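Every protein chain except one is present and positioned as in the full complex.
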Amino acid sequence: MTFAHPQAHKLIPAATVLAAALILSGCTSAKTSNDPSKDAGAPVTGGTLVYASGDAEPSCLDPHVGGNYPQALVASQYLETLYTKDADGKIIPWLAQDSTVTEDGLTRIVKIRDGIKFTDGTALDAEAVKVNFEHLLNPETASSTGYLALGKISSMTAVDATTLEIKLSSPDNSLLESFSMPWVAIESPTALKRSKAENCESPVGTGPFKVESWKKQDAVNLVRNADYALPVPEAGHAGPAYLDGITWRFIPEAATRFAALQAGQVQVIDNAQPDAIAAASKGASIKHLDAPRPGAANRIELNSSKAPFNDEKVREAFVHSVNVDAGIESLFFGTASRSYSPLSSVEPLAFSEKSLFSYDPAKAGELLDAAGWKDRDSAGYRIKDGNRLTLAFPVSTSQSIPAEQSLFEQMQATAKESGFEIKIKLLDISSWYGDLAKNDYNLVSAPYTKVGPSVLSILFHSKSTIPAPSGYFANLSQVKDPTLDELLDSAGTTKDPAQRKELYTEAQKMVLEGYYLLPLYDQQNHFLYSEKLKDVGTTTAVASPTFFDSWLAN
Amino acid sequence: MSIHNSMLPLTDPVLVSAGTRVPRPGATLARRLVRRLPTVIAAVVLLFFILAAIAPYLLAPDDPLAINPAAAFSPPGPGHLLGTDESGRDIYSRIIHGARPSLLIGAAATAAGLGLALVLGIAAGFGGRWLDFGIGRILEVLFALPGLLLALVFIALAGPGVGTTVLAVALTTAPGYARVIRGQIIALRASPMVEAATVLGRSRWRILTAHILPNALAPVAVLATLGLGQAVLWAASLSFLGLGSPPPAPEWGTMLSAGRTYLSLAWWMTFFPGLAIVILAGSATVLSRSMKAASSQ
């Protein structure tokens, strides 16, 4: 086969990463603390890798259904996407060969690679891709992430075996970025014909591993796809994976996960906690993979739809009243750096504005005085017309790690000095969504992972304030600004990359300067792994690790 | 832990053994004093915690909520007697100031549980055969449901908060209390004292208030003491599941569960709040045993 089949981007040395990050202001590569791009020794075939995930066990292994990060992590082992990212953060074809778009931007032709088979023997062709996208767009599938990403597709035609013609309702310059996400990965159309329950149990893809069994509440067992024999230039080898299989376990307790890695019961853990990473870095037996997620940065959103944050002065005052940096330093042990952008640092178009976010209680006080919150009650909180300056802050205990919860507590303490009363409410995920749906919040921190700057449209476009029937909406700062909407619309449809960058920069400036959000740090995505596991570091476009090249040393 | 301990009152030693402690032959005054020593210590400890709950600033003048990220994870030492937590807050101050919310949760939950149990127990023990049968069945159903399930569903219903925690703990401990109280009342109803009162033509109400209640309440006092510690443990478990007191309140269970994350880095973050819970629960147990022994002698 002559065409390059790029595996998800390959790890490159840390020094290069750093340099690239400085020059490109956004590099997608994962960083490891000690980082040879290729470990010493000849790869050994065999052995089963045990991966311990701290995420909630997915309810469906097909990432089309719903579409969250835990699904992306495991599905990255057995499903592949039309496009992916290379080490420089560039979007490159994978299962697709090539793609062109018409001048009006309304028709996209995707050429599918020939000769690839799903693990059930079905051939990959244009019709298969069409079936997949139809599956995603079918309301019965209940796709969330993938559905939003493909929202502009109006119809599709499989012109021939390798050509898919996609008609769009309006131009979408982020479509290839969307194609690179595991939530729109390509599955066997034969397998998709099965019932939803069956497909959730064992989705069939083209990846280096395939799902063998899933023992609920325990583990997903993946075995090597022996027929995976495509040449992959960016990968370290050709042919099937070295590992016999992967046991994908769910270990909710962070301390147990780390202890299991130390004891050799598992070889990789995700959601590694800052103190564990710091402890591991002192020895040589455990290595660290830091792979910040693309899309939005971790941030706190300020609900501008109701008092007191419908007043921009109060939003600005809040941002200056909290001391974020001191907390990040002491709680994250150097594993997280402060962000000043709505976008992740791995997004090439991320725009930062540090000067807006200084810790400045004096300024906060002036702003609050000017906004009419002059008096203080006996507890020291500011009041206006008899109402206390209270901010409801629902926090999801499953999305915010303990260090983050502590950071919020520290913000609560520093904001108190300026007269804000923050009421932190620790909730399970269902109750947390419930509070958001009821608009029962002033502050909220919600992750959102997507490849590319179009995540800004999802988070800040006024149409994202319209809730889905479940009550969910993504625009949690509830900014509704026609100018911003127009900026985001043009940024998403322009064909000119320079203009796209300019428009997205402008949009980011608007939300930052309007104090609709308080950026914290990149979405943390830390993995720790045993030094016995070699050649780790390849990740997909959404920074989920793949283990095609990895091998277990004896 | 709390979870099953909370059901202890059901089979508290009070009921299980009639509680007659046979004095050892030849016990001297000195030995008796030594035997009393744990009771005295337990009483002093409880008084200390009650003082901390009433006037925490007397014992710990520093602000338990004052953060100092630069001093995070300081080990116990001269500056911070029991060390600091992940936000640099002083653990000694937090434990002392945490006595109030912790004891309040313990006392309120125990009171609510006992109150509920008293009503059920009296109705069952004194309200006639059918009422007894009905309440007996209700109690059986409450027992058959795992306590934690009750608490989880209740918190999901009512939203987290101190009030919810109190009621959730009360709801899960009440059946145990109710069964003990019902047993007491049934036993008392058949006692010669009550039979005599009945023969004398006393009204049911008079018999209930004058004869049955005062005698049924004695073991309840013992149960309440025991339940105090158990309720604090329950609240700690709910904190572990992320459903305890809202931050930044220095409640012991919340501190214990927050410190667990940093167990290998800062053992003092869980050790001292844990110690406070053990000391409280332990003293309560010692006291309740002494009370039982005293009442049965």
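The first chain written gets the first letter, and so on, giving A and B; residue counts start at 1 in each chain.
Operating definition for what follows: a contact is a pair of C-beta atoms (placed from the backbone, for glycine too) under 8 Å apart; a residue touches a chain by one contact, two chains touch by 3 or more.
As a convention for this text, contacts and distances are computed from a predicted model.
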Per UniProt, the name of the complex member that is left out, chosen from "Molybdopterin dehydrogenase", "ABC transporter permease", "Two-component system chemotaxis response regulator CheY" or "Cytochrome c oxidase assembly protein CtaG": "ABC transporter permease"
Per the touch definition above, residue among A:266, A:459 or A:552 touching the missing chain: A:266
Which of A:98, A:114 or A:218 contacts the chain that the document leaves out: A:218
Sole contact to the chain not displayed, among A:57, A:275, A:347 or A:404: A:57
Touching residue (missing chain; options B:40, B:54, B:70 or B:141): B:141
Chain A, residues in touch with the chain not shown (by the definition above): 52, 56-57, 59-60, 65-66, 139-145, 147-148, 196-197, 200-201, 215-218, 249-253, 255-257, 259-260, 262-263, 265-266, 398, 428-430, 433-434, 437, 468-472
Residues of chain B (touch criterion as defined above) contacting the omitted chain: 1-5, 7-8, 10-11, 13, 16-17, 19-22, 38, 137-138, 140-141, 143-149, 152-153, 156-157, 229, 233, 236-237, 240-241, 253, 256-257, 260, 263-264, 270, 274, 277-278, 281-282, 285-286
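Basically, only the chains that are shown with their structure count from here on.
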Euclidean distance of C-alpha centroids - chain A vs chain B, Å: 45
Contact set on chain A toward chain B in their complex: 254-255, 273, 275, 279, 323, 326-327, 329-331, 397, 402-403, 405-406, 408-410, 412-414, 423-428, 430-431
Touch list for chain B against partner chain A, complex: 65-67, 69-70, 72-73, 86-88, 156, 159-160, 242-244, 246-248, 258, 260-265
